[in-house]
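Supplied in structure tokens, the structure appears directly below.
Of the protein chains in this complex, all but one are displayed in their positions.
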């Protein structure tokens, strides 16, 4: 079956981010979405640790330990950006001021429940960071993930079995085989990668998917 | 009976404000306390509208409409002062960061209840401003008022009859005849103006006052 | 390119509808966005709910809005002033509704709205008339009143300088409620004394980041010519 590379997945999400959007990109693959945003459009990246107007990684040797992103990687600030403290930063999220956040996930339910902070393994050290705030705060929550685990199980599920990050919060799921919408009436298919059939994703997910 | 002038009353309160104190002075007579603070001590005046390190009135012609105090009178900012927004300003009060506020009052109960925002007159337009925040927020609330109304009634009372500003919040009452402490066990006399007797203030107030 | 600057105050307020809830910045006249308010008067929206610390001073700004009978209700902490005659008259004539809120609760409720909180237990007002009928709770030996966020459809605020992304800095005590209201309104319109090029504001000193501001109008543009005033630098290439 035809599948998008991780690079292509990131580029696909980037296509759906309009000019002027205030966007938070989660740690990991979502961070790579920034590399695919069109250079001729102004899109505002927010970082939970107090940046708005976050720019790309600095040139080698130009790293500043005080200028990092949520993943603690060195970044830059665009001309016109601003710094602020954590209460203001999370007010942006929780107060509904962000247009879009892009998050990774362990599981997304057909109704938009998100599980992305814990696998529930008994001896694991839990860590949540800003995931729960982003999940419930942004106007639209996009999940970016491979549809299947390495073991071949669908991560788009009827109900999440992993500990939840937020309830009914995900609007779209961007995967390597297609883009899905989640919602009260269940998941639908927005688009499929060329060569992937509706029947295939129904079988992979076990969900009664229809085209949106 | 010997009585302090309003000027002397303001000066008396000023004597009890130690160096380094963060202080908010209410509108009216309390504002005049600033004129009596010792010039050789650093005392930090806070104004509810977003000033810390408020200085004296500007020289004539130097007024700035953007630099006013809570009473909307022109003021200055000391070197080392700062501006901030209303949430931060009231966090200073409500979060217990102010050492002292000095407020006027219609009535103070022997237990420290304060009534200073409304006489309850049915046709009056109510206005409260920051009085309730100051009353419950500052570590010490000093009231500065004449002991008696123009009609000769004590404003230090067994129980307030006017609408309350705050419960059990006043620690000291500075008046034209003496200084009183209020508290759970009732009011006591801290000092009396020379020539005023304990018996006299007992009669004026109708309270079983004792020396503190 | 994202340019939030507006050609005039009239354009900036054009979609404020009758019955809208409008926050207006300012403490007395400091920080009051007079030109935006005048544009709102000219625009004609009625039955407004206004949130401001006061209820107008003198004959301009919010006072003029009230005098023109555009205000159904005022939410404020301190309406009664020596020069609040327009509000006083409307109130005494029962033409205007008043919700009196202690100033710190006003600030905290606006901040709560901007920050996404559902409600806050605040210490102010407990045991007073202004908390009557409200839920209370004792927490760690102190008494609190449950207060709800105050949201608005629009915020009209005044800042000192702004850029086309909506970043703002204020001037002295004119800052007051501006940064809070910007967070709490669906659409925040800022009048600025000067529109500066992108990068003209120190990123360490920006008080209101652009995410909280939808429209910026330079007050020069509210004068007779109707054109927005910008610095010469802004008119030139700012991204050089």
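Some notes on this structure:
By written order: A, B and C. Residues from 1 in each chain.
Convention: contacts are C-beta pairs under 8 Å (C-beta built on N, C-alpha and C of every residue); 3 or more make two chains touch, one makes a residue touch a chain.
None of the values given here were measured: they were computed from a predicted structure.
Only one residue from A:13, A:29, A:51 or A:207 touches the chain missing from this view: A:51. When the whole complex is considered, the residue among A:93, A:179 or A:192 that touches the unshown chain is A:93. From the options C:79, C:116, C:178 or C:197, the residue with contact to the chain not on display is C:116. Annotation for chain A: contacts to the undisplayed chain at residues 47-51, 64-68, 72, 77, 83-87, 89-90, 93-94, 118, 123-133, 136-137, 163-167.
On the side of chain C, the interface with the absent chain consists of residues 108, 112, 115-123, 137, 139-140, 142, 144, 148, 169-172, 202, 204-205, using the contact rule stated above.
Mapped onto chain B, the footprint of the missing chain covers residues 19-20, 22, 42, 44, 46, 52-53, 77, 79-84, 87-88, 90-98, 137.
Assume only the chains that are shown with their structure count from here on.
Chain-level centrality, scored on Cα centres against the all-protein Cα centre, points to C. If you average the CA atoms of chain B and of chain C, the two centres end up 30 Å from each other. Shown for chain B are the residues in touch with two or more other chains, of which there are none.
Within chain C, not a single residue touches two or more of the remaining chains.
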